[in-house]
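Note that one protein chain is taken out, while the other chains of the complex remain in position.
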Amino acid sequence: MTAVAAGIRFDPYVVPALDGVAYGLLVFVAAAGLVLCFGVAGILNLAHGTLYAIGGYTAAALLDGGWPSLALALAVGVVAATASGALVAGLLTRLAARSHLTQALLTFGVALAGGSLLVSAFGPDDPPVRLPAALDGSVAVAGHRYAAYRLVFIVVAALLAGLLHLVVRRTRAGMLVRAAVDDAEMVAVLGVSPARIRVGVLAAAGALAGAAGVLGAPIIGPGPDTADAVLLLSLVVVVLGGLGSMAGTLLAALAVGQIQTLGVALAPSAAPFLLFAAMAAVLAVRARGLATARRAT
Amino acid sequence: MTPLLSAHGITVRYGSLAALDGVDLRIMPGQRHALIGPNGAGKTTLLDVLGGRTRAGGGRVLLAGRDVTRLGPAARARRGIGRIHQRPAVWSTLTVRENVLVAALPRAVRPGRWHPSARRRAAARTADALLARVGLAGIAGVPAGHLAHGQRRQVEIAMGLAGRPRLLLLDEPAAGLSAVEVGWLTEFLRTLPRAVAVLLVEHRLDLVYALCDTVTVLRDGRTLATGTPAQIRASGPVREAYAEGVA
Amino acid sequence: MLRIDRLCAGYAGGTVLHEVSLDVRAGTVQAVVGRNGAGKSTLVHSVAGLVRPYAGRIEIGGVQVAGRQPHRIARSGVGLVPQGRRVFSRLTVAEHLVLAAAPWRAATPGGEGWTVARILELLPRLGNRLRHRGDQLSGGEQQMLAIARALLGQPRLLLLDEPCEGLAPDLAARVRELVGTLARTGLTVLLVEQQLRHAVEVGDRIAVLEYGRVVYDRPVHEVRADPDVLAAMLSVAAVPEPSAPRPVPGLWSDAGH
Amino acid sequence: MRRGAVRALRRGVAAMVVAALVLAPWTVDDYTVALLARTLALGLVAVSVALLTGVAGLPTLGQTAPYAAGAYASAVVGSHLSDVGLVHLAVAAAAGAALAAVTVPLVVSARGVVLLMITLAVGELAVTVVGRWRSVTGGTDGLAGVAASRPLWGLPVLATDRARYLYTLVVVAALVGVVLLVLRTRVGLLLRAGRDDEARLRAGGHRVAVHVAGVHVAAGAVAGAAGSLLVVAQQFVSPADFGFDTSALLLLGVVIGGTASVGGALVGAALVVAARDWLFGVLPGQAPLVLGLAFVAAVYLLPDGGRRPPVRGRLLPTVPARRPAPESPTPTGVRA
Partner (left out) sequence: NDEGGAGPGAPVKIGLLASLSGTYQAVGKDIRDGFQLYLSSHDGKLGGREVELVVADEGNGAATAVPAATKLLKQDRVVALTGVVGGGSVAAVYPLLNETKVPFVGSNGRPELKDVSRVWHTSYLSDEPGEAIAQHVRDDVKGSVYAIGPDYQGGWDELRGFTEAFAKAGGRLANPDGKATFTPFPATTNFTPYFARIKASGANAVYTFYAGSAAVDFVKQYAQSEVKDLPLYAAGFLTEGGVLNAQGEAARDIYSVLNYSPDLDNAENRAFVAAWKAEHDGSPTTYAMASYDAAAVLDRAIAAAGDEATPERVNAAIGQLGQIASPRGTWQFSPTTHAPVQKWYLRQVRQDGRALSNTVVGDLATVGG
């Protein structure tokens, strides 16, 4: 009896909660490239959203509802976004030693111009994205209908988070990237070119963004606003996650997902304030915690 | 006579590592106290605890009888604890003179009448005199970010003094200084008024023995011995633990 | 091995080194002393490629390297222990050791290469700190790590900028001893050292830098024969005699203590 | 000697800019004058952004919040209480300062990107509140029909573009002058020291939290005053004036103008905003592309991102014998 009552009470929140997980993971996938270049390597790339949009438009242009086209779109999207990432790296080379704000100026310019080029190439309307039929339906979860494709992200995100963590923490490349943030000159003294590291990081981040753009296209579809929306969400997640920690970013993404779904379902009138209020509060509290626990020689 | 500073049972742990393990320390007014010990003994950590930069996991710090354990670095500095860091921390876009001036501001002595810039002027007087005294006058107008390593250390020393501390915590002030600058420093410390007590961390034992009346040896976060320079020099265990075969 | 010829270098606009020439033969230690700000670190950085010289030549093993990218110079067998340690604050000691091991170089000229095991034998303290991050180390531990990092790169030419700063006396002595040993096995060393006593102890030649010029450069036996010349150069005698306290105005003279 | 020459040159350029600004309304058409007035208001917000971002090293994307508070306060006072510009300015500055003061607990201990994100959130929350508080703000469509104001009691109302522009110019000049004067005192010194290394400042006995709170409130007041000028200049306010894109452009303008320089910020932001407004008029549809390319070009053309020497008035310090370089290595201007 009470179980039934409780079931009825909680029932409306099952789907939002599940969706929060899937949506959060999607956000993590979209942000993964930024975690790498900004969180880990300390390169502020405001063109991240544009790289994602490149993947998205590729998906829209190439997907025709069949599986081979999905593979093709993924390949083309990744290559295109990787190349664009490398291009950004090329533009950034002369600014290596400059501040984040200068990098912001440059990459914001790239994002503005790139976004405008994308729109003139693909038109101002959101293009349709045609998924393979097997993915394009809905499935029953706990008695509710739920979009099947969103469940895909649970797998993709888990893989990605694990992989990134390993690469950043365990490989020599990951260590070099982290070392270069601290002191690029000393990395050079060890015999590795910091410029090469930068190109590598931005290209890899581009590849991640491109892949995310292709995979995420059916949900956060390509359109004139996509780049901004993805950039903003990614920045939120990367900074909330503590800059550079994969686990932290994943947690932050899940939290953002829940705020945007369960939070909205529970407190609809507060919906417009939820995300930013929660973010400001969490960051402020954590900053206070850090401030009391700082130490240096 | 109440000690100027006394620390009781100071303990600092980082995970399983005890950087400090129940250290006691007493510094009398005007005392020249040295803290020596092998690398990683916990000397800098102890200065951090006394200066308020690191919160100790256990123990209490009293300044002139008042408990300052819970105060932050700024509040302790205003109560007269000055600090010279092991790694020079200068304000790189400020000039050398401005660096010293800012350091002098909080405890600058204001002349009688109130004036909006009285404090700044007092601080500027102190800074100029100090720069001349420690041999930095020639580079007073250079942004500190343009200085060589040793020059930064000199600025750091001047900044530590500018705050008119009652207790000066010096962390390896002579490291990286050339012979001339060490000479300046020695002379300066030797001629410091007795109103100022000094706690000196240094690996150059000649300097320690020349300046200090009490020496504490730290090792692995514990006090190994405290005594006069002669006692410490003579102590077998200390030589073994730290400074074998060194003058 | 290392030949510096009329090198001029400095920072955007201001020249620091004026026509500096030095000739360091393979397997010897060239010590450089001089007052703070004389240009010692600038010299070391020029050789490592971190400061781009305006003019002059730097030859390492006969190859002109002035103006090359620092990572190229490093790959040609140059190791650097920079002043101020500059360890990577967010990498653990173990990670430093992994990064420092240069996969492209097999061994030092004089026999077996440096391995992590050998390093930890030399600097046992690092062994207990393998999982600590660079910014969690004490000053001396950081200095040890900087030395370890340079050695693991299997250098032919080692640039040491005040390598013993912050090391406890016994360890500092051991490091100096090591430098001597290494040189005897064929390694070339450029050593910046503040304490003349220690420079004389390990150096085969001693050079004095003053306002960016080499004003003295002699083999060590000549220095030993006539130490006063060098001491005068470094103005050690200029240290004031102990005198009565001279208060600094505004500092303690009128303080209300 | 060269130092004197550079300073003279800079003075000369500044004097010419000021002269051009004063003469502008008699030499260009109404459209340009109206555009200039709006731009000046935004330039004043940029000054507050530079104060925080460049001088104090506290990067911000949230100055649109006090700017909006000032604008709406000024508009509400203008339509209900008084038509005197000075009153509006005072009320707007107070509103901006009050809003900044309220957010101080959020910002005191945050630095760097974290601070950037917190201020972004504050800005976005402010816009959301403004959009939903319809009884006061007119909602997302904005508050139209704000009555024209008079600068002081007894003076005529500002009825023409020229009058509005001149009023804006005078106020901006006065406020920028005040900011520059205050920065010459030890306040400026302490803020710059805090930007370089805060822990050292604390170890020296300075109350860093008080400095941070103080500069936030002061910047809030400046931005609030700018809000009042915006209302004068365009006689209309809506949430669209305070969106994220405004914050972003202001920050970029400040970067172009040289983060630490107050005058540079004014010029940089004015250039960016004027370029945007102008491009939207003359190059319909292509404005973002051109603006984006202009940003990229700016980074390369301005030799050092437009950064002025970090130490005001000491471009080339004279040092006996040992000559240090005049350029700094890399003051990032952002607290880590």
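So that you can tell them apart, the chains are marked A, B, C and D in the order they are listed, and the count of residues begins at 1 in each.
FYI, a residue touches a chain if its C-beta (ideal position, glycine included) is under 8 Å from a C-beta of that chain, and two chains touch if they have at least 3 such contacts.
Source: prediction; values computed, not measured.
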| item | value |
| --- | --- |
| Which displayed chains the hidden chain touches across the whole complex | A, D |
| Given A:Gly90, A:Gly162, A:Pro268 or A:Gly289, the one touching the chain that is not displayed | A:Pro268 |
| Per the touch definition above, residue among A:Pro12, A:Gly162 or A:Gly289 touching the missing chain | A:Pro12 |
| Of D:Gly62, D:Gly78, D:Gly96 or D:Gly142, the one touching the omitted chain in the full complex | D:Gly142 |
| Subunit D, residues in touch with the chain not shown (by the definition above) | 29-32, 34-35, 38, 128, 131-132, 138-142, 144-146, 161, 234-236, 238-241, 243, 245-246, 276-288 |
| Interface with the undisplayed chain - residues on subunit A | 11-16, 19, 23, 116, 119, 123-130, 137-138, 144-148, 218, 220-221, 223-225, 229, 260-262, 264-265, 268, 271-272, 275 |
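Quick note on the criterion: only the chains that are shown with their structure count from here on.
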| item | value |
| --- | --- |
| Pair of chains joined by more contacts [C-beta pairs], B-C or B-D | B-C |
| Subunit B and subunit D: spacing of chain centres that average the CA atoms, whole Å | 42 |
| Centre distance in Å when subunit B and subunit C are each reduced to the mean of their C-alpha atoms | 26 |
| Separation of subunit A from subunit C, taking each centre as the mean of its C-alpha atoms, in whole Å | 45 |
| Interface hub residues of subunit B, defined as touching at least two other chains | 44, 53, 85-87, 123, 139, 146-147 |
| Residues within subunit A bordering two or more other chains | 296-297 |
| Touch list for subunit C against partner subunit A, complex | 48-50, 69-71, 74-75, 79-80, 82, 86, 88-91, 95, 98-100, 102, 104, 134-135, 138-139, 142, 149, 153 |
| Residues of subunit D that touch subunit A when the two form their complex | 53, 59, 105-111, 113-118, 120-122, 124-125, 128, 132, 199, 244, 248, 251-252, 255-256, 259, 286, 288-289, 291-300, 305, 329-330, 332-334 |
| Residue ranges of subunit A touching subunit D (in the complex, touch as defined) | 91, 94-95, 97-102, 104-106, 108-117, 120, 232, 235-236, 239-240, 243, 272-273, 276-277, 279-281, 283-284, 286-288, 290-291, 294, 296 |
